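Only one protein chain is missing from this complex, and each of the others stays in its spot.
Right, chain A next:
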Amino acid sequence: MTCRKFQDGGGGQNHYSLPSEYWMDLGYKGGDLGYQTFLYSNETEIRRIFMFLVEKLPKETSQASDEPMGSSILLQRAISTEVATQLSAAWTPPFLKDKGIRSRAKPPGWQREGACCLQHYHSCHIKTPVDVGNLSVKIPKELRAYYNNRMPYVTNQTSRHGDTAPSMMETNALEVATQQDWENEWNQVGLASRLSQQEFKKRKQERLLKLIRERLLQDNQRREKSGGLGAAGDLQQLLNSIESQAGEAAVKTKGSRFANTEKLQYGKDEEKTMSQVGAAVPTKDTEEEQERKRQEEVDGLRSELAQVTSDLERLDLEVRKFTASRQQMEEAISAEQRDSEQKQAAHSVKKRTLDLLPDAEANIGKLQSVVDNSAQRLVNLAKQWENHRGPLIEQYRELRQYNSKRESEAQKKLEEIKQFRERMKEVADDARRKDELQKQLVSEYERMTKDVNRSAYTRKIMEIVSNIKKQKQEIDKILVDTRSVQKEINSLTGKLDRTFTVTDELIFRDAKKDDGVKKAYRFLAALHENFEQLIKMVEDTGAVVREIKDLEDQNFEQLIKMVEDTGAVVREIKDLEDQFHAVMSPVGATSVDGCCLVIGHSHTPLLLVTATTFILR
C-alpha cells in the first residue's frame, strides 16, 4: 500500500487529480485541480478556488431586489409625500387657524398643525349587545330588556366624548389579537390534542383553575408558617411574656415550649415590657439577692433538666426493648398457629380414611365413580367453554380490528386537516402578498407622472424618422450625382488619353516628314503637359478648399469655447471684486438690515427655517 502510494506520488498526479473532473463539470476553469492543490496549497490557486465558490453561492441580493416592497415601505412613502405637502405649504400664524386646523388646496382637505388641541390616548371598556343577530342563540328576556331600554349607544358610553375613538379602536384591536392568539394556540397545541374546541377550552380552564388554587394554597400555607412570628404573633408573645413573668415561680416547668423559647428570645425585653405593662410586680429584693436567686433557680432548673433527660433516655431504651420482644413473640405465635393448622388438616384426612377403611371395596368403587363423574363433568365444561369462547374471541378480534382501522382513519383525517390548514394559510399568505404587490404597483403607477403624452412622443419620433429618411434620400441622390460626375470625369480622362495617344501617334508619324508638324508635335506635348498641370492645380485647389472649410469649422468651435471661457472669467472677476469690496468696506458701520425667522409646522415638533438673511454693510 505504502509502495503504491509512493509510485503514484512519484509516477504522476493523474490518479490524485480525480476530483478535477467534477470540478470541470461544475464549470471550474482554473486548470488542473487535485488533492495536491489542497495538500500543498499556494495562495493564487486557493484564491481562484474561493472566487469560483463565491460566484457559485446563491445570490440573495438579486432576489431581494425583485421581491415586492413591504407595507412598511408603502407607509414610509405615504409619510414622505405627506411631509412634502406640508413642507410646501407656507407658514400661517396660529391665530388664523381654527384649533390648529388649516385647509389646503392640493390635495383638497384639512390638516392639523401645532399641538394646542392634542389629547392623551385614553380608552374605556365599551359594551355592545352580544349575539343579537344570531337567531340560534337564545337571549334571556332580562338581558334583552337591558339591551333595548337601558344600554347606551357606543358613542355615549365614555365619560368624555373624546375617548370614544380610542376606546372603539382598542376594543377592536383586542378582539383581533385574541382571535389570532387563539388560532395560533389551536393550530399548535389544540389540533394535536384531538379534542373539540369546547373540550379543549374547558380543559384549559380547569388546568388554570387548578394552578390558581394550588398557588393560593401554597401562599396560604407559607403565610401560616410565618404567621407565628408575624402580626398575629405579636399579641400572643406579649401575653405569654406577661404570664410567665407574673407567675414565674409557679409556672417554672409548666408554660408551653413556645412560651419558653419566646422567653429565651425576648428575655432582654422582659424588664422593659414589665415596666410598660404595669407596676403589678413590686421590686422587693435588692439586685444582689435577685441575682443570687436567679442563679440558684438556674442551677436547680439545670439539674432538673439533666435528670429528666436521663429519665427520658432510659425510658426510651426500655420502650425500644419491649417493642423488639413483642415482635419476636408475635412471630413465634404465628409460626405456632401455622403448625397447628397443618396438623389439623392432616388429622382430618387421616380420620376420614380411617372411617372408610371398614367397607373398603365398596367405598373405593364409590370413590371411583365420583372421580369419573367429576372427570366427565370437567370435560363437558371444557367443551362448553370452548363453544362459548370461539365466537367471543372472534368478535373481540373483529372489534379490535375495527377500532384500529377507525383510529388510523382518524389519524389520516387529522393529517388531512392539518394539511388543509397549512394550505389555507399558504393561500391566505399568497393572497395577502399579491394584494400588497398590487397596492404597491398601484401606488407606483400613481406616483408616475401622467401628463406624458405617448402619442405626441410617437408622432415626434415618427417625424424625426421621416426627416432622417428624407435626408438619407437626398444624400443618396447626391452620392449618385457624384458617382455619375466621377464616371463622366473618368470617361473624359480616358477619352482624352486615347485622343492624345492617337493624335500623338499621328503627329509623330508626320513629324518625321515635316518640320512644321514637328513643331506642332512639340506644341502638342507642351499643351498636354500644361493641361495636366492645370488639372493637378484644380485638384489641389479643391483639396485646399476642403481643408479651409475644416479649419473654419474648427475655428468656429474654438470661438464658442472662447466666449464661454470669457464669461466664466468675467464672473470670477466680479466675485473677486465683491470680495474685495467686502474686505475694504469699513467695519464700523455694521448694521443688520433684516432678520426674519419663519417657522413651519407639522404634527411633530420639528422646526423649519425657510429664510434668514443678514446683510452686513
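The definition used in the following text is that contacts are C-beta pairs under 8 Å (C-beta built on N, C-alpha and C of every residue); 3 or more make two chains touch, one makes a residue touch a chain; residues count from 1.
Methods note: contacts and distances are computed from a predicted model.
Undergrad: With one chain of the assembly withheld, which option in "Exosome component 6", "NEDD8-activating enzyme E1 regulatory subunit", "Proteasome subunit beta" or "COMM domain-containing protein 3" matches that chain's UniProt protein name?
TA: "COMM domain-containing protein 3"
Undergrad: Decide which residue listed in A:48, A:77 or A:518 touches the omitted chain of the complex.
TA: Within the whole complex, the residue contacting the unshown chain is A:77.
Undergrad: Which residue among A:46, A:165 or A:489 touches the omitted chain?
TA: For the chain that is not drawn, the touching residue is A:165.
Undergrad: Hey, which of A:58, A:109 or A:140 is the one touching the hidden chain?
TA: That would be A:109, which touches the missing chain.
Undergrad: On chain A, where is the contact patch with the chain that was removed from view?
TA: That gives, for chain A, the contact residues 76-81, 83-84, 87, 93-94, 100-101, 109-110, 112-121, 126, 128-130, 132-134, 144, 147-149, 151-156, 161-162, 164-166, 168-169, 171-172, 174-176, 178-179, 592, 595, 597, 599-610, 612, 614.
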